[in-house]
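With one protein chain held back, the other chains of the complex are shown just where they sit.
Up next, subunit A:
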């Protein structure tokens, strides 16, 4: 080993064995080797890469991350063992995974104004909302396929309703013009020019700016929360077949296409928050989670419209997401630099189970990775997007490409992070292996 110089000869050594759950080309022989205890992540990574190169001569070195007893090693091995109270006498079992870092920064997608919302839940498209009132659909970096035109004020939130339906994608956008609009477009047709799309349904009923919109998993309904302190539930179906509760008037628009626009009214309204509802999530059929500026996170039962859980945070909250272990953990960020994670299954306490505090300003967005239990992304007004792993208190990676505040961030295709901000650019950082 190149780095085992004479200077490290007198340092302590530990017996270690490298194991992994990765596929065979990443496997190293399961024999224990003595490694110096003052190695850091880089040193361990070099060792593993050397071992792999010994088997496979044309191996390209890769960064790895190392887990000991389910915790990521973020300091020198010696310090880590001391801090965790692990005996250095035994053979240490070090699991290595591929390091979660973005390897490629793609071309920024330029918008006309601040990018306020992004949704990457569909692998084919990225949906962004912008302060100029337009929603945009991107196929890849710099490739805008559709422009959603219709909002009279800035879009605050955008959500893809049916990510599974490949041909026709339905999306919802919320705006400061107090409406939620639903749009439909097809991704199949190869369009190079930016196709302008009108909303097929306008949902009116909020009395103030709508801050957040979220779709039910089945795609039948969306919910939205806003500055009028309420959460409204809306139907998304295109044709009003029932006509029972929702009186819809058809209205001719001055659009050349002459497309009819539907107007919808709220199916029901959840009242309880005392201040702006800044974020809503509808992860299961019967439950809606909401975060508000009144410092609380609430869980609502859709059937009864009752508030069933109340987590008091102490800070006003901007963003919320559900995920993690059996997608029950709540992550939320708000008017302070700390990203907090609650486990609502833990009885009798409303204290967060994890707190990540590497940001230096308000947190504007946070998202769980939809496959991994451990990984999340957060965006902050300090211009940084950070990747987190629950197994360590340090951020895995810091994406510092934005010039100003980052307003939104999301995962895309499982290996990329899309983020938009005040610099009017949508940035895609890809090549993240999880």
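In this section, contacts are C-beta pairs under 8 Å (C-beta built on N, C-alpha and C of every residue); 3 or more make two chains touch, one makes a residue touch a chain; residues count from 1.
One rule holds in what follows: contacts and distances are computed from a predicted model.
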Name of the absent chain as recorded in UniProt (options "Ribosome biogenesis protein BOP1 homolog", "ubiquitinyl hydrolase 1", "ARHGAP39" or "Sm-like protein LSM2"): "Ribosome biogenesis protein BOP1 homolog"
Selected residue (touches chain absent from view) among A:207, A:285, A:306 or A:403: A:207
Sole contact to the chain not displayed, among A:80, A:96, A:114 or A:374: A:114
Option touching the unshown chain, where A:66, A:381 or A:412 are the choices: A:381
Residue among A:66, A:80 or A:131 that touches the chain left out of view: A:131
Interface with the unshown chain - residue positions in subunit A: 114, 116, 131, 154, 177-178, 207-209, 227, 275-276, 278, 293-294, 314-316, 318, 335-337, 361-362, 381, 405, 407, 422
